[in-house]
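Here's a slice of the assembly, chains where they normally sit.
Here the chain labels run A, B and C in written order, and each chain numbers its own residues starting at 1.
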Amino acid sequence: MPDTVVSPPAPSPAPVIDCAAYCGGSRVADLGIDQIRPALSRDDQFVWLGLYEPEQDVLRQVQKQFGLHDLAIEDAYNAHQRPKLELYEDSLFVVLRTAHMSTSARHLEFGETHIFLGRNYLVTVRHGSLRSHIGVRQRCESTPHLLSKGPGYVLYALMDFVVDQYLPVVQQIEEEVEDLEDLIFGMSDTGDATSRIYQLKRELLSLRRAVTPLVEVCNRLMRFDLPHIPEDTRVYFRDVYDHIVRLNETIDAQRELLTTALEAHLSLMSHAQNEHMKRITAWAAMIAVPTMIAGIYGMNFKHMPELDWTLGYPVAIGLMLIAAALPYFIFKWKKWL
Amino acid sequence: MPDTVVSPPAPSPAPVIDCAAYCGGSRVADLGIDQIRPALSRDDQFVWLGLYEPEQDVLRQVQKQFGLHDLAIEDAYNAHQRPKLELYEDSLFVVLRTAHMSTSARHLEFGETHIFLGRNYLVTVRHGSLRSHIGVRQRCESTPHLLSKGPGYVLYALMDFVVDQYLPVVQQIEEEVEDLEDLIFGMSDTGDATSRIYQLKRELLSLRRAVTPLVEVCNRLMRFDLPHIPEDTRVYFRDVYDHIVRLNETIDAQRELLTTALEAHLSLMSHAQNEHMKRITAWAAMIAVPTMIAGIYGMNFKHMPELDWTLGYPVAIGLMLIAAALPYFIFKWKKWL
Amino acid sequence: MPDTVVSPPAPSPAPVIDCAAYCGGSRVADLGIDQIRPALSRDDQFVWLGLYEPEQDVLRQVQKQFGLHDLAIEDAYNAHQRPKLELYEDSLFVVLRTAHMSTSARHLEFGETHIFLGRNYLVTVRHGSLRSHIGVRQRCESTPHLLSKGPGYVLYALMDFVVDQYLPVVQQIEEEVEDLEDLIFGMSDTGDATSRIYQLKRELLSLRRAVTPLVEVCNRLMRFDLPHIPEDTRVYFRDVYDHIVRLNETIDAQRELLTTALEAHLSLMSHAQNEHMKRITAWAAMIAVPTMIAGIYGMNFKHMPELDWTLGYPVAIGLMLIAAALPYFIFKWKKWL
């Protein structure tokens, strides 16, 4: 039964199995889970089995068929591993983390893919990620000359697929950082920029924890003499390695930018606030002298000649207007406002 | 006498000893402290002795029975060591730190476990930690095929037990960090968030000092050719290693988040404070002009025609209301408020 | 057809090809794309082909002529690679990033140069950069004794050319940082210094991501025994290496300075703002006492002897002047202003 692309609303797809034998780069047989062992006994072909969040008993069956190690099976069942490459006697065990932005609420989500690689088999156990590996299988089947390199090449195809999924995630974060910059330095309504910067930083930390261990995994695959990785596929892992290093650099650069952006944002926000405060205070200060003048002409001295002038009142009002305007111009001239 | 789970109120349990000989994965005899040496002379079995904060004379006896090194015994007596792995001629000496949250007051506490590992014995000396190793012993005894690998496997079981204790501690800290984030960015009453962030940072620093040296300890156990660690148990230490690295990464990520959270919190707190200040100042500023108007009509000029108007008084009051409301709307319009 | 220097307005020059064979340091023949293979068969000469943003079919032709690897050709077509050096069986593949300041708007732009190096050929694929390699070719052709060292020397000449382009970019940034310092510490109108500092930091991060990987590339070229790099050209790569390390150091120093400059700028800006605020508040505070005095003599008590004095009014005014001046001198004396 073929692995299908799972659409978001469908909650938990059955642990669909796509199990087939390949010989010389071509699919030669679809296998049931009990047909695996006979197929493995033939030297000229390899078996590729795909699982999605399997029950423990299915995993136990698979373990028996392929002779996998207890600890690796436990990891594959429990998930929540960090990306790693482990060598068990005669097989490789690779854990990858997948990432995607949930479309409904903008939110970063992680899945996991566990891969068992033996001389003539490859088993994938997928957890939580939305995108199935059916695309990888189709692409591999459409290039028999590459698929004929064996399961080591399929491992490359899967890693390439997983690493490529990080690109849009990182790009989306880069765009958000740029949006935030425009917001911050344009001082248009920054709303909850502080909390958004914090959120982005949190996401970058999660991403880095998923991507950084891959550098080491890839490094071992492209440099060291691991079993079941043909000499001529190492150059492909070097290609994946380059992508991972670039992702890593982008993530680190964005983190550093966010740190600076947060500092700048907080300061500019505080600066704008103080500027408003200053203007409000200046308003009150401008009114102080006119009020004093009114007070003066409200004094009850017997001998206050101005009070008897016909033009006393309008002159006083004029004086008050000047007394209000003067500090405004002084403040402006001194660049206090 | 079996090691028992010590409940918090019980202050200092006796240095209870659970000492037994194991052969082929099964417990074959409970031993008194003076029966150890004869048991050690038999090649087909190993002795597992558990101590809790022993007196110096008990330790001296144990040292004589097993032939342990002076410096290691001194360490085991004094405690306050950092986690380490040391090789003394014919035995390994491992120091681990245990951590748990005290339930009464939310407070991080550390204990220590010292382990001596020889060809056919394993001695544990536990300091301060609340949870005894009885669970480890029971689990080991229930899987004889694993216990039959010898004391090297018991060392793994103990390390796995100790490292697993860190998980709830780190998770609790992660939850507190998330609580603090909600508090900080929701601007609900943040109370003493500053001091709580500081406290969490202090705890993360302590945790890191307990966990980081374990990376090196585990690395040596899984990679190098140490005595008494069977070839086929190294894969188990690799499993512990993965857990430690994940703990380490989580701790570092939380520290970085806390640093950013503190910066954001302090700024948002200051921002809210200044906002209130601004509003209080605006209140005073709004009253300034009406007060001035009252002052004007309190002036004693002879010729002030308004004073004789019948509607002079209500008009002046109206003017004052407008003069108070106007700046409010100006401030709002200018987005100063 | 010779490669020409492209002036900024010209949007997309044709993938001009300058393809020639060199023998003993001299240009011996201009080649069409289909004449390459015969030329390659001669042991005493090498072919140097230059491309600018070629179409995929041109690249495919070139791949066939030189027998280049699929992955390298894909990289050269897609561009957006990080600088690297890769070894494919019998050829080297080098990716360099070029940088220049766009003259119209002060803005940092990056291009890419991909170089394939074989025993007797060198192919360059240029993307996006404004300055062609014609200068490199001319300089090489004018020093036949150096060009006769073969394509390894041409690789050096190209790297030297690319690295030299970074110098004016970094110098311009250094000058801007110094301008900003003068602005910040001279407290002349700092305008949008915050945003300019941020922008510079972003540019330095981009530059570093282009320059840092070159350290590793150069290190391998000068130290390890790579094919097609003659023993006596390694000393030249050491020269390029020195330049790169100096660039790197300058970039890091500027970043650190900018971090400090930002902190200082934000604080000085806030300090100046608060200083103005303080002066405005002092203005209002100075008016408070005179206003109170006016209020006092506006009171309606029957028995206020001063009110009947002839000089009462001028004395009151004098008192008010003193009451306004006194706090000013007190504030000055206390260094509050």
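Following the convention adopted for this analysis, contacts are C-beta pairs under 8 Å (C-beta built on N, C-alpha and C of every residue); 3 or more make two chains touch, one makes a residue touch a chain.
Keep in mind that what you see is a predicted model, and the values were worked out from it rather than measured.
Note on stoichiometry: the full complex in this file contains 5 copies of its one protein sequence, with 3 placed in the shown coordinates.
We take it that only the chains that are shown with their structure count from here on.
Chain contacts in this assembly form an open path, with each chain touching only its neighbours along a single line.
Think of subunit A turning onto subunit C: fitted on CA atoms, that turn is 70 degrees, to the nearest 5. Our note on geometry: subunit A versus subunit C, Cα centroid distance of 26 Å, whole angstroms.
In this assembly, the C-alpha centroid of subunit B lies 43 Å from the C-alpha centroid of subunit C.
Contacts with at least two other chains are made by residues 298 of subunit C. Against subunit A, in their complex, subunit B makes its touches with residues 181, 185, 235-236, 238-239, 242, 245-246, 249, 253, 256-257, 260-261, 263-264, 267-268, 270-271, 274-275, 277-278, 281-282, 284-285, 288-289, 291-292, 295-296, 298-304, 327, 331, 334-337.
Per the touch definition, subunit A reaches subunit B in the complex via residues 69, 71, 81-82, 84, 86, 88, 192, 194-195, 197-198, 201-202, 205-206, 209, 259, 262-263, 266, 269-270, 273-274, 276-277, 279-281, 283-284, 287-288, 290-291, 294-295, 297-300, 304, 306-310, 312-313, 316-317, 320.
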